[in-house]
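The complex is shown incomplete by one protein chain, all other protein chains being positioned as in the whole.
A, B and C are the chain letters, set down in written order, and residue numbers restart from 1 in every chain.
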Amino acid sequence: MNKIIEIVQELDTHSVYQELSHPNSGGICVFVGSVREFTNNEQVVALEFETYESMALKEMDRLADAALEKWKLNKVVIKHAVGRKEVQDAVVIVGASSAHRSESFEACRFLIDTLKRTVPIWKKEMFKNKSVWVSAHP
Amino acid sequence: MNKIIEIVQELDTHSVYQELSHPNSGGICVFVGSVREFTNNEQVVALEFETYESMALKEMDRLADAALEKWKLNKVVIKHAVGRKEVQDAVVIVGASSAHRSESFEACRFLIDTLKRTVPIWKKEMFKNKSVWVSAHP
Amino acid sequence: MDLLFFGIAKDIVGKSQMIMDFGEDSPNSVADLKQALKKRYPEFSKLTSLAIAVNSEYAKDDVQLKSNDEVAIIPPVSGG
Partner (left out) sequence: MDLLFFGIAKDIVGKSQMIMDFGEDSPNSVADLKQALKKRYPEFSKLTSLAIAVNSEYAKDDVQLKSNDEVAIIPPVSGG
């Protein structure tokens, strides 16, 4: 299986190298998105993620296929967490492995950039006295 | 400590996310180089890495400083393995974490590209009937 | 018409799923549905974007809606 697609409550960052490892891969690039403590100088207490799961999994699968078509990749991982996440928690992991490093970097960047545009997952920033759905308003 | 620089016998890919994690980081990019089974259609039995350790550590430290100066990064990791490595073994790990993802991707790519050009580490490809010091000859 | 709402769309209508009766204006296409929603809930007009998914895929404005479709209201996504 050359792609691993998951939506989970808790992301495991330990296993991703093993999942992307492949005898024909010389390069593995992984991106992890995590919760930052400050957004525009406001302290974030937590993030809340929700998803339309059946559609999100389809979009993530389509995204993996697009990367596999665009570059010669041996493995692709796309995982997203949902629920409440606190500072330093991992919220998304994307990665690709390939014979040479350029492909793995380009594919990894494509995966996270595209995921943010297309996959139906919504993030609410919880501050001390308010909460905001990110990107909802111009 | 915002940089972790190591030359080791065995690379641990499990801990790198934790090492790069930081409350001000929203993006963590990691590149792992690993042993490929085939080079130009020839089967590789193993790679042998040797280093001029005191100089390699100095160059890796200088490389981390160059990245920290060029981008706003919260953490940088540069680790290289030495000794005999077999197919799928990790040989190098570089990574950077930053507030936003672009910096982490750019810094990570810079780290591996520059490491390959400047750090005194040498790789011998062991094939069935011969061995070759990589890049030694034009 | 049975509709699913997510993120801020859920907050706007106050529910994650509801059967909405548009009466005479019952929308036939995705474009019609967007219009009907914005008319009933002006807050939808203030969003950065508004998309509709039919059977868990993004649907263009000219897609026709059938009674047994799973229809979801997709406000601006913000994963990652």
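We take it that a residue touches a chain if its C-beta (ideal position, glycine included) is under 8 Å from a C-beta of that chain, and two chains touch if they have at least 3 such contacts.
Treat the numbers as computed from the prediction; the structure is a model and nothing was measured.
Visitor: Counting contacts across the entire complex, name the shown chains the missing chain touches.
Guide: The chain that is not shown is in contact with B.
Visitor: Please identify which residue in B:Leu11, B:Ile28 or B:Val91 touches the non-displayed chain.
Guide: Selected residue, touching the omitted chain: B:Val91.
Visitor: In the complete complex, the non-displayed chain touches which residues of subunit B?
Guide: Counting over the whole complex, subunit B touches the hidden chain at residues 33, 49-52, 54-56, 58, 80, 91-92, 112, 115-124, 133-138.
Here, only the chains that are shown with their structure count from here on.
Visitor: Graph shape for the chains shown, where an edge means the two chains touch. Line, ring, star, complete, or other?
Guide: Per interface graph, the chains form a line.
Visitor: Could you name the chain whose CA centroid falls nearest to the centroid of all protein CA atoms?
Guide: The most central chain here turns out to be A.
Visitor: Can you check how far apart subunit A and subunit B are, centre to centre, with Cα atoms defining each centre and the answer in Å?
Guide: Taking the mean C-alpha position of each chain, the two centres sit 23 Å apart.
Visitor: What residues in subunit A touch two or more of the other chains?
Guide: Touching at least two other chains: 33, 112.
Visitor: Could you tell me which residues belong to subunit C and also touch two or more other chains?
Guide: There are none in subunit C.
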